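Note that this complex is displayed minus one protein chain, with the remaining chains in position.
Labels for the chains are A and B, by order of writing; each one numbers its residues from 1.
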Amino acid sequence: MSEPSTTALPADRTRRSAVRIDDRMLSIGTVLLLGLLPIWIGSFWLYSISLLLAQGIAILSVSFLIRYSGEVSIGHNFFVATGAYTIALLQNGPNVPFLGGVVVATAVSAAVGLLFAWPSRTLSGVYLSVVTLALGLCVPEVLLYWSEVTGGFEGLFVESRIVGGVASGLQQYYVALAALCIATFVAHRFRGSRLGLMILTARDHPHAAAAFGMTSGSARLSAFAVSAAIAGFGGSILGFTTSMVSPNSFIFWNSVTLLVGAVVSLYSTRIYGVVVGAAFVTLVPQLLSNYGQFILIIYGLALLGVIIVFNVTVPAIVRRVRRRRNHRV
Amino acid sequence: MSDRASLIVKNVDLSFGGLHVLRDVSLDFQPGEITGLIGPNGAGKTSFFNCLTGHYRPSRGTVSYDGEVLNAVPTVGRADRGIVRTFQHAALSSELTLLENVIVGLNTARRSGWIDALLPIPRRFGDRDEAENRARRALEFVGLGDHAALLAANAAPGVMRLVELARAGVGDPRVVLLDEPAAGLNSTETAALADTIGKLRASGRIIIVVEHDMDLIMGICDRIHVLNFGAVVTSGTPAEIRCDPRVAEIYLGTGDD
Partner (left out) sequence: MLPVIWQGIVTGCLYSLGALGLVMIFKSSKMVNFAHGALAGYGAFSVHALTAGGAGWPWLAAVAAALLGAIAISVLVYGLIAELLQRAATTATIATLGIGLIAQGMILWQYGSNIFRLDLPLPHLSFSILGMALTAYDVAVLSATFLVVVALFLVIERTRLGVAFRAVSTDPFAARVCGLSISRVHLFSWVTSSMLGVIAALLIVPTTFLSSTTVTTFMLQAFAAAVIGGFDSLPGSAIGGILVGVSCNLFSFYVAPELLNTFLLTFMLASLSFFPGGILSQRLGSRV
């Protein structure tokens, strides 16, 4: 068959693969930089950045959801809390070792996510988003109501050492870094898998996905469960890096933070993108700690600005550039 | 599944509220043949496809394939039975490359599941490499071998049509439904498309083409059914249809084509 003249661009395999290498190099560079960072920074920053990295996993979970299901959640603090409290309870009760706790916390969060998304699986995404609002608001309530189990306001202690002989600050940092690497690796690799391709197709064209074997309901449930699993994984790491879990760390506001981070990172599943998003939501509150109202306004402007720039302004520029190029030819 | 499985549609009615979209349609399709389905805009051709794939539920009548009544089988189940289609309005994921969009067509044939999706299984143990190779061949088959890495968002409409065709054909389907595959193609491209569809013909395979381009339909089909206002007006070989006064009347009467 002859080359169709309707092709928009010449074969651009080379250009794209160049971009790919850049992506990967950026990721590797970020990991190397983060890996060497403890050489230069003091314990305060070490702790802050450990938190940032753990927070990054939670941000990734929100990005993943938006990217794969096209739906917004403002209740992901629930799944982060599920992961964090699961690992804390497992350590305080049956004394399960760290790795086992992380695995169980991830699985439990996935199951809870599935359960939560089940009733709205066939409905418009609006329903899911709105219900996540209540999900996000109920976390502290639940934690405080059943305080015999959850430790109430004080929360629960989480062991912050896995091996003896290494300072716990360093352990927390490197565990958080490793966990973020794993999470971004999994989330990024997911895209090319059979399920990843089907879920993306279902997001854009549910009828087409059904015609090739996946209903939009199961696609959305899958995306939500994976996202909840990532959030729970992040929660268990967050518990480890803060060495405690308490209701204060999982209020509704945290979900807003996660969403802002996800949007600022442009829903990135790459480690450098996630770190940028996490750095934004870590630094802004630190710089403006005495001006709560400005944090709200800056977060709001960030959401609005990023969304408008990348959905309206950039496409408009691209169109104009294309038109001009066509004129010249 | 026998190799000579035929697709039989009996007395299918479909309506939306008071709008009768299909009226008592009974047709059967033989393996190894390419069947054309023509009719003016709004005749119900796409709706007929939707009844075959389960996107729409007929209010009366049955659709059966290989002796099995499909009415209760959901769309996904029909995909498992090898019934695939293209869409009149290209339904590719804009975030995926052309190659990845074609791999979607292999979904029911692939075995990899959650383990491959989440754990770092080497590509060749999952079936990513194999799927990619098959999809690449399918893209070459429709003449897009060089554009595998192009994002669907950047592809021209004519290219999307061809990718749809590749996605439908890649998984060795039993029944292929093509909804206006030539829309948006120029005449040389349409000629090449006719070639490609001809090569898709296989002994056990049923191919049904909806198209407004009469030359294409007349050139590739063994039989043609004409639909108007949801009812089958006439059926026959291309030669018979060409001379049928009723067909001319339908098209001239509606001022179409």
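Quick note on the criterion: contacts are C-beta pairs under 8 Å (C-beta built on N, C-alpha and C of every residue); 3 or more make two chains touch, one makes a residue touch a chain.
None of the values given here were measured: they were computed from a predicted structure.
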Touching the absent chain in the whole complex: find that residue among A:Ala134, A:Leu170 or A:Leu287. A:Ala134
With the missing chain put back, one of A:Gly29, A:Gly100 or A:Gly300 would touch it. Which one? A:Gly300
The listed residue (A:Gly29, A:Gly100 or A:Gly292) that touches the chain absent from the view is A:Gly292
Per the touch rule stated above, chain A touches the missing chain via residues 66, 70-72, 74, 116, 118-120, 122-127, 129-131, 133-135, 137-138, 141-142, 144-145, 207, 256, 259, 263, 292-297, 299-305, 307-308, 311-312
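Going forward, only the chains that are shown with their structure count from here on.
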In whole angstrom, the CA-centroid distance of chain A from chain B equals 39
Chain B partner, complex, touching residues on chain A are 1-9, 11-13, 16-17, 185-186, 189-190, 192-198, 200-201, 203-205, 207-215, 226
In the complex, chain B touches chain A at residues 53, 55, 74-76, 79-80, 84-85, 87, 91-97, 100-101, 103-105, 107-108, 110, 112-114, 116-120, 126-128, 131, 142-144, 146-150, 154-159, 162, 167, 184-186, 188-189, 192-193, 195-196
